[in-house]
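Since the structure comes first, as structure tokens, the remarks are kept for the end.
As you look at this complex, bear in mind that one protein chain is not there, while each of the others sits in place.
Every chain is named by a letter (A, B and C) in the order it is written, and numbering of its residues begins at 1.
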Amino acid sequence: MLMFTLKRLGLAILVTFTVSLLSFSLLFMSGDPASAIAGENASATDIEAIRALYGFDRPFLVQYADWLFGALSGDFGQSYYFRVPVAQLIGERLSTTMLLGVCGISFALVTAIPLGVAAAMRPNSLIDRTALFLSVMGQAMPSFWFGLVLIVVFSIQLGWLPPSGSSTWKHFIMPTVVLGYYAMPAIMRLTRAGMLEVLNADYIRTARAKGASETRVMFKHALRNAVVPVVSLAAVQMGFMLGGSIVVESIFALHGAGYLAWESIARNDLPTVQALILIFSLFYIVFTFLSDLVNAWLDPRIRVG
Amino acid sequence: MARTIETVAEDLRTPSPAAILRKRIFGHYGLVFGIAVLAIIVALALFAPLLTPHDPYAQDLMARMKPPFWMAGSDPNHLLGTDYLGRDYLARLLYGARISLAIGLFAALISGLIGTAMGVAAGYFGGRVDLVVTFLINVRLAMPVVLVALAVVAILGGSLQVVVCVLGLLLWDRFAVVMRSSVLQVRDLEYVNAARAIGCSTRRIILREIMPNVVNNLIVVATLEMAHAILLEAALSFLGLGVQPPTPSWGLMISEGKQMMLFEPWLIAIPGVALFVLVLAINLLGDGLRDVTAPENRG
Amino acid sequence: MSEPVLKVDNLTIDIPMAQGTLHAVRGIDFELKRGETLCIVGESGSGKSLTSLAIMGLLSKKMRCNAARLDFSGIDLRKQSPRAMRALRGDRMAMIFQEPMTSLNPAYTIGDQLMEALQLHRPVGRAEARARAIELLGKVGITAAESRLSQYPHQLSGGLRQRVMIAMALMCEPELIIADEPTTALDVTIQAQILRLLADLQREMNMAMILVTHDLGVVARIADKVVVMYAGEVVEKGSAREIFENPRHPYTRGLLRCIPVPGKTKPGEHLGSIPGIVPSLIGKVEGCAFRSRCDVAEAACASDVPVRRTGEDHMYRCIHEVQAGAPS
Partner (left out) sequence: MKTRLLMSSVALAVVMTAGSALADKANDTLNAAFTKELESVDSYFNSAREGVILQRSIWDGLLYLNQETGEYEGNLATSWTWVDDTTLELKLREGVKFHNGEEFDADDVVYTVEFVAKPENGVVVQRNVNWMKGAEKVDKYTVRIFTNGPFPAALEYLAGPVSIYPNEYYAEAGPAGMALKPVGTGPYRVESVEPGKHFVLKKYEGYHGGPKGMASIGTIDIRTIPDVNTQLAELFSGGLDFIWGVPADQAEKLAVMDRVNVVNESTMRIGYLELDAAGRSGADNPMTKTKVRQAIAHAIDRQAIVDNLLKGASKVVHSACFPSQFGCDLDVAKYEFDPEKAKALLAEAGYPDGFEVDFYAYRDRPYAEAMLSYLANVGIRANLKFLQYSALRDMRHKGETSMSFQTWGSYSVNDASAITSQFFKHGKEDFARDDEVLEWLNVADTSVDPAVRKENYSKALNKIADEAYWVPLFSYNANYVFTKEATFTPTPDEVVRFFHVRWN
């Protein structure tokens, strides 16, 4: 287990560095940020001064090393736009995105797993077909579209839910559903497929032969084994969701990190975009790392080597 | 348990493999539906000039946002109405199908080439090659796709080529993962060893012995990634960083119609539904192909 | 003692399939008393495993199972609710499966799984269940039983796992134990140990045992009664002695010819084998299913085959009146 953890950790760190290098060089290509910092009404000399001030005239590797060491100590530089430390800026926004992500993934899991289990218990039944239909819909429905439709129905027509903002739990219902529905199909399908496979396993027959009830067979014996790949997928989806919360946050005016990312791209706010790409990647890396650990814990074949 | 018996029973029937495949395909409603809808959309895209007399780029500022045929005040000349510059919506929809299909196709092609090359190399050679490829897959998965795509498009400027390339360069991960495991499964099979034993070149073994056996999976992934690319392009366009106007892309049509969605909902409903149906059809096709070629992996 | 633990009469199992109904098991009957060992012999697909699953009530839902009689210790299994069946399973009747490698849940420890078998049926605490598990692990010959409890299946060898499976089946001291090819997946050396263990435990606990196998060598060693199945039918049945000494059915004879007998089979002698494949059981099955592979088949084999009895227990199904010991 220790070796396994260390190996995974090493890999995670290596991936982080590569991503940081990629994201830094990617945005390095974007050309001269001085003009973006200067704002709409800046003169050429203003821009020149800013270029020297921020050190954009230095070689790539020097700038990268500078940035990386800063980043390691939590200093991502100053936002060109807000002129506050990027770390502080992101810190303010991250909680909204995290909350949204946690709500979204919970929604996805809470709907997908029972649905997947039920579908697997009765293949080709009505519930199986409903589950399949929902997942096919979810995969084909653009989430921005879904969000707009929800606003029209629940905010304007029914007046039940506020269309934007993040001040109460009610504000999170629609964004949660939209984001969760994005992740739901894959989890549902994997649960179903995993359950179908596991239900055919010999040890399920053993459990039945012991006289275990169907519920016990399903949840204690089958789900425990089928859930292993689902955990990995949920971690991956969670990473994707945080990165993909851009659309949802912009529709529902949630001032989270995703929305910040989009705006920062539009504003050429390089340090913020760089930091956000790195942080979203880190989320993915941390989640998959954690899911590996959870899986190892769930699957004794890994845990007890 | 039951399965063993069924397989035994199936073996007993022994109809020709082609007949089995045919039966499976036509017995799979999702697949049939997917193929049919996709065929219709492709036909509409190809024969667009025959289906509408309108030029999708011709504007008429005096005839803006004319409603479609089922609404009051529609113009029989414009079946699906006109957009915010008075361009025929049907013509834009039909020509837009070409764009969406092209984006899906070429993005899947690029990512397919990259992902397959990496996956096959990793699966076949194993060892260090595999380590490197697995690492690259991890790196790729860690990058937030939407964010990176947005950033790159923002830097390079949106155009059809840029969007296709960006999506192609970002969506190869699933190809690599699936190809790697598929190749791992067939790498050490008898006929591959046999080919190796008689001194076939690596190139030949990969192309002639391995690829034909993993091509099923490749096609399945390719269809699903095509749908993925189409949806992503729509999302990019929605955020204002997709293909450039006046190109009639469906994603762009939604993003343009979005402005008026509370008043003229059909403006986003028409391309939205078109997009939904197209992605649905491709997904059903992909799922269906997976079911049909590998029924045991159904899920 | 005299009352049979298990009475099966005219058991049929049908599997509806796209191409028609598969008549997997047709008209099986036998009975079994406490302390007896019944061996069901046959090739794969002959329906022997389905038969044992049918007794346990573990057939998949889409299979249809009918019987004129299916009594277990005076309980009519046909009429039991799923709940009542569950109460019987693992408590009064238990089963051991073919694949010890996959029949244990990889996610739980040996101890968890053993204790679960007891706790599902007896209102006992963990400590008690644990003690019982240790006791039974000792009984099935596992050393250091206590430390094994916290191990996971993947840490054990195949032989050990099958011992665990046996221990698990015996946790509640069942009246009937069904072992479905318990040794097939194991090394030859281990096979003998496991079989001896099963036989010993059966005697010790005075259980009725059904042993499903295709290995006649095994049958010869431990069976009291033998049922020979072919393509879903009982082609011959009788006491082990009768079957081995006076096989009547051409299939049984063929099977017996396939086993080398130490001392009897001379080195280099050609072992018998039965050419041909099992016919399809889909749709109406008529006549003797074995006729396509039978040396002595005739046109009449395609119509109804009479059931012939010799002596009290020995029965076989063939149009030929075969004499005991007749050369085939």
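One rule holds for everything that comes next: a contact is a pair of C-beta atoms (placed from the backbone, for glycine too) under 8 Å apart; a residue touches a chain by one contact, two chains touch by 3 or more.
Only a predicted model underlies this, so the values are computations on that prediction, with no experimental measurement involved.
Judged over the whole assembly, touch between the missing chain and the shown ones holds for A, B.
Among A:I105, A:L148 or A:L223, only A:L148 touches the chain that is left out of the view. Of the listed positions B:A58, B:L131, B:L189 or B:L207, the one in contact with the omitted chain in the full complex is B:A58. Panel shows chain B; residues 57-59, 61-62, 64-65, 84-85, 154, 157-158, 244-246, 256, 258-263, 265-266, 269-270, 273 of it touch the chain omitted from the view. Where chain A meets the missing chain, the touching residues are 31-32, 35-36, 38-44, 46-47, 49, 81-84, 89, 92, 148-149, 151-153, 155-157, 159, 162-165, 250-253, 255, 259, 263, 266-268.
Rule of thumb we're sticking to: only the chains that are shown with their structure count from here on.
Across every pairing of chains, the maximum count of C-beta contacts belongs to A-B.
We define each chain's centre as the mean of its Cα atoms; on that basis chain B and chain C are separated by 52 Å.
Per-chain Cα centroids separate chain A from chain B by 23 Å.
Shared contact sites, meaning residues of chain C that touch two or more other chains, are absent. Chain contacts: chain B has residues 1 touching two or more partner chains.
Within the complex, the chain A residues that touch chain B are 11, 14-16, 18-19, 22-23, 26-27, 29-31, 136-137, 139-145, 148, 152, 156, 189-190, 192-194, 196-197, 200, 205, 236, 239-240, 242-244, 246-247, 250, 258, 261-262, 265-266, 268, 273, 276-277, 280-281, 284-285, 288. Within the complex formed with chain A, the residues of chain C that make contact are 56, 58, 82, 86-91, 94-95, 97, 99, 102-109, 116-117, 120-121, 151-152, 154-155, 165, 168-169. Every residue of chain A that touches chain C in the complex is listed here, in rising order: 201-203, 205-214, 221, 224-225, 298-301, 304.
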